[in-house]
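Only one protein chain is missing from this complex, and each of the others stays in its spot.
In order of appearance the chains are A, B and C, and numbering begins at 1 in each one.
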Amino acid sequence: MIGGGQGAFIGAIHRIATRIDDHYELVAGAFSSNPEKAKASGEELGLSPDRVYGSYKELIEKESQLPENVRVQVISIVTPNHVHFEPTKLALESGFHVVLDKPMTFSLEEAKELKKIVESTGKLFCLTHTYTGYPMVKEARQIIASGKIGAVRKVYVEYPQGWLSTFLEGEDNKQASWRTDPGKSGIAGAMGDIGTHAFNLSEYVTGLQVTKLNADINIVVEGRKLDDDGAVLLKYNNGASGVLMATQIAAGDENNIKIRVYGEKGGIEWQQDIANTLLIKYLDKPTEIWRTGGGYTSGYVTTNMRAPAGHPEGYLEAFANLYKNFALTVKAQLEGAAATPEMLDFPGVEDGVRGMAFVENVIASGKSDQKWTDFTI
Amino acid sequence: MIGGGQGAFIGAIHRIATRIDDHYELVAGAFSSNPEKAKASGEELGLSPDRVYGSYKELIEKESQLPENVRVQVISIVTPNHVHFEPTKLALESGFHVVLDKPMTFSLEEAKELKKIVESTGKLFCLTHTYTGYPMVKEARQIIASGKIGAVRKVYVEYPQGWLSTFLEGEDNKQASWRTDPGKSGIAGAMGDIGTHAFNLSEYVTGLQVTKLNADINIVVEGRKLDDDGAVLLKYNNGASGVLMATQIAAGDENNIKIRVYGEKGGIEWQQDIANTLLIKYLDKPTEIWRTGGGYTSGYVTTNMRAPAGHPEGYLEAFANLYKNFALTVKAQLEGAAATPEMLDFPGVEDGVRGMAFVENVIASGKSDQKWTDFTI
Amino acid sequence: MIGGGQGAFIGAIHRIATRIDDHYELVAGAFSSNPEKAKASGEELGLSPDRVYGSYKELIEKESQLPENVRVQVISIVTPNHVHFEPTKLALESGFHVVLDKPMTFSLEEAKELKKIVESTGKLFCLTHTYTGYPMVKEARQIIASGKIGAVRKVYVEYPQGWLSTFLEGEDNKQASWRTDPGKSGIAGAMGDIGTHAFNLSEYVTGLQVTKLNADINIVVEGRKLDDDGAVLLKYNNGASGVLMATQIAAGDENNIKIRVYGEKGGIEWQQDIANTLLIKYLDKPTEIWRTGGGYTSGYVTTNMRAPAGHPEGYLEAFANLYKNFALTVKAQLEGAAATPEMLDFPGVEDGVRGMAFVENVIASGKSDQKWTDFTI
Partner (left out) sequence: MIGGGQGAFIGAIHRIATRIDDHYELVAGAFSSNPEKAKASGEELGLSPDRVYGSYKELIEKESQLPENVRVQVISIVTPNHVHFEPTKLALESGFHVVLDKPMTFSLEEAKELKKIVESTGKLFCLTHTYTGYPMVKEARQIIASGKIGAVRKVYVEYPQGWLSTFLEGEDNKQASWRTDPGKSGIAGAMGDIGTHAFNLSEYVTGLQVTKLNADINIVVEGRKLDDDGAVLLKYNNGASGVLMATQIAAGDENNIKIRVYGEKGGIEWQQDIANTLLIKYLDKPTEIWRTGGGYTSGYVTTNMRAPAGHPEGYLEAFANLYKNFALTVKAQLEGAAATPEMLDFPGVEDGVRGMAFVENVIASGKSDQKWTDFTI
């Protein structure tokens, strides 16, 4: 693991996610750019001291020199955005598979470069857009792909948070500080942090691609340097339209990312707060409450849950599903076997490129007087 | 009553609304432009045949000639949009108070003219934006006005319907036919029919006014002549931004108009499906579930409900609240008494002018390549 | 109307219920045993002074003497329980149809007597168990009767209120006072007031009859004279078992009466708080959300609603359905026509007898050391 030392949030989440299904063992880490913190973090995590490194470069270099059956197979990179590209590039080029926290890079330029590197090295790559790890999100995608609700016409996707309603970055809050710092987050705040999740979710569930956008991007809290609120009108490649709302100033809201998709014959609705439920709507029949554990769901649900129906699984399990499917794909590759479609259903470098394109296009649109901006990569 | 004959939908709703609180008696009507239907409707409603008229003109003329203590005091006008202005004008100028179904007129021009007439005649006028009749919508307005959630920063208002997902106007459906007919509805379909409700709700609840908008207006169902879907980015006069979604092609959805408003210190959330509930959110305290009948609510709730806490009241009661408050205001005027703020809390001609301005501005924005359109009247 | 003068609660509700569908006109009343209050109430309601009577006897006697086309056709009786039997008996025997507030009488003895009177006079009789007026409650009954969920095995019915959590009868609260007074309510408090509703709902929805019960009846609030809390284990005549919970000391709860029924193949769930929704559950399919206004519902829904799908109707409309169906049945009788099953679907004297038997049996069981008490009439 690179990043995720003491005080970090997402690193700990990644570690839990790797442990849930027992496909990973954490054996080496470069947890911080601060060597003392790196060491302390490694110790706390029970690693052998000789595999706690002072920098990502050292980690990759030293691990490469270890015998194949000893060295790490997969490297998780959980650093802030500005330290995504370089370690990922080095890891891939040194022969490691990589799991990388989103958004993929600091800029679209880097993202496109990374895509080439993934393709040329042939290593496996996973980008942790967590929400596509939820079983009922996967099921929503399958249902829409099956034609059950007809051609998609309208998408509403929203990610309302309230935690940045005040000038938290002025209060020594680590999470708030780097997320609102252009030097660490890039050109976008809320749009990069959560807008990319909403964007990714909408493309994943519908199987469509955004072709145009029209954005209202705001800095609401005085003194903030990056956007903390935005709403975007979307056009998709089949002619459908959409609305994406992402905000960090929805005072009192938590994290209830939600998507509604309407087709010619019906609709689907999913939200994180009731993550084990998927609503399927029809023009002329009662709405159905699909549930994880229901005997009628596809393999995309059954392979991505652990407890029987009615025992709720949540965010950590969704995260674990990404890691699990990635592990099974790595394993299949090692064994020369074919990965199943369910295994391969994790976000990859293409999602990362489109996510960074979203960031650049949406910020450009926000600054433009032109109504519709083409979604360019 | 003018309009609302056999086969009409909203006329029957208006009549129920007038009966609930026993402030009105229906004594005269011009229920249809078709004289036979008009007569039959009057008979069915048990009216004296000599007060069932063949046209609105006849109704107004004849009623004017009746003794003051016999003739109607208030005229309800529930015709399609293109027959709003003329009867309302004539009724007001003939000395009657008027309750008019929304949207106020066929065009903004007519709306502005009507405003002048209301002002010059001094008659009372109510426009039936039903949703502002819900007690918890009124409470939301009071709470925001009180400063409890701080200055408003963000508004999400949505009105997703699915009933026009197919080409229903091709199937001899009266409701679908006039609503999708530019000759009867005016320049807007969904935006006029339900977009105006959402717009009105957002201005009512926040106490703010829209100053700019940026609209994506669509005709989704093939062959349709007016918009059946749209999303609008909004700017309000205090700098807040908003998103308005109104669609009639959300297959499987019913009528769940919903509003969320976020301020510096908290937020409110209301939706028609759970109309007796209002959520109040805070930055640092648990969300509260405010309920009609709760001992902590203001007079705007207690004067607009009839049954004890926990006995749900719905759409018809919200509608009845408009009529009841209008009646109490008329009564107060007759008695030379001052109407209370609660009585005066019904939508009027100013709401109507702004609603028609919304229709014209939003359709103009939908057709424009310019990103932001000023909200002009 | 008999009872329901100034300060009363349920009388006003009955009057709204009669007005909603315009099948009734209130023309006469004996609103209070206090003559001044009776007069003032009549005046407030706009009745002709000569038809405002000082007692129910006077009302029935004088109205009987009026010409058939002038005198009242239906008498609503909305007095406290101890003044149910006598006026109802007199009204029926004087040739009037009667609508009576529940519970039917002060004692089971009276109830059985009343049943004989209804049968011998041949007059129509409705007992206002409001909850069976909800369209989705009616639909639940139809669905179970159709065999869709198989033979019923288990029933949970609950009616949790919190308004009597304190000694309210000590505070000059009219509603609390008579309900907790054995001289006015009879031998039961909560069990008579709301337990009978829950009991009636369970028999109505399942089509079954209780044959045995095992009750825990409590007086929780110090100083109270009648039960304010109870739970009852039930056996039905097909072998199914049930649990009935009715309490008035569920602090913070309102009025969310709820029923769940499980059969061999599925279940149904309904609760007043989301009254327009009925959940249908299956062993092997997704739960379905049935809604008033859904195109798939039976005539028991469509004839008992007024506004299109998604415009919530509530308690007052459920109440109005009882009155409306009763009126249509009266009308059919007058016209010598057959009432439809939908019209006839209102609670009657048999429900009243069983309700009073419930009261007597449940209180007896509460006092008994014997586990199961036979349900005797």
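Going forward, a residue touches a chain if its C-beta (ideal position, glycine included) is under 8 Å from a C-beta of that chain, and two chains touch if they have at least 3 such contacts.
Small disclaimer: the values here were computed from a predicted structure and weren't measured.
Chemist: So which of C:189, C:266, C:293 or C:310 would be touching the chain we can't see?
Modeler: Considering all chains, including the one not shown, the answer is C:266.
Chemist: Taking the full complex into account, find the residue in B:68, B:284 or B:369 that is in contact with the omitted chain.
Modeler: Of the candidates B:68, B:284 or B:369, B:284 is in touch with the missing chain.
Chemist: Which residue, A:7, A:312 or A:341, contacts the hidden chain when the whole complex is considered?
Modeler: That would be A:312, which touches the missing chain.
Chemist: Touching the hidden chain in the full complex, which residues of chain B are there? Just list them.
Modeler: 280, 284-291, 294-296
Chemist: Please output the residues of chain C touching the missing chain, sorted low to high.
Modeler: 149-150, 153-154, 156, 158, 160, 162, 165-166, 214, 216, 218, 220, 229, 231, 233, 241, 243, 245, 247, 249-253, 260, 262-267, 281-283, 287, 368-372
Chemist: For review purposes, identify every residue of chain A that touches the missing chain, sorted by number.
Modeler: So the residues of chain A touching the unseen chain are 9, 12-13, 15-16, 19-22, 45-46, 161, 163, 253-256, 272-276, 291, 293, 306-317.
We take it that only the chains that are shown with their structure count from here on.
Chemist: I'd like the Å distance between the centres of chain B and chain C, where a centre is the mean of that chain's Cα atoms.
Modeler: Chain B and chain C have C-alpha centres separated by 35 Å.
Chemist: Between chain A and chain B, what distance separates the C-alpha centroids? Give it in angstrom.
Modeler: Going by mean C-alpha positions, chain A sits 43 Å from chain B.
Chemist: Could you work out how far the Cα centre of chain A sits from that of chain C, in whole Å?
Modeler: 55
Chemist: Check each residue of chain A and list the ones that touch at least two other chains.
Modeler: If we look for residues of chain A contacting two or more partner chains, we find 287.
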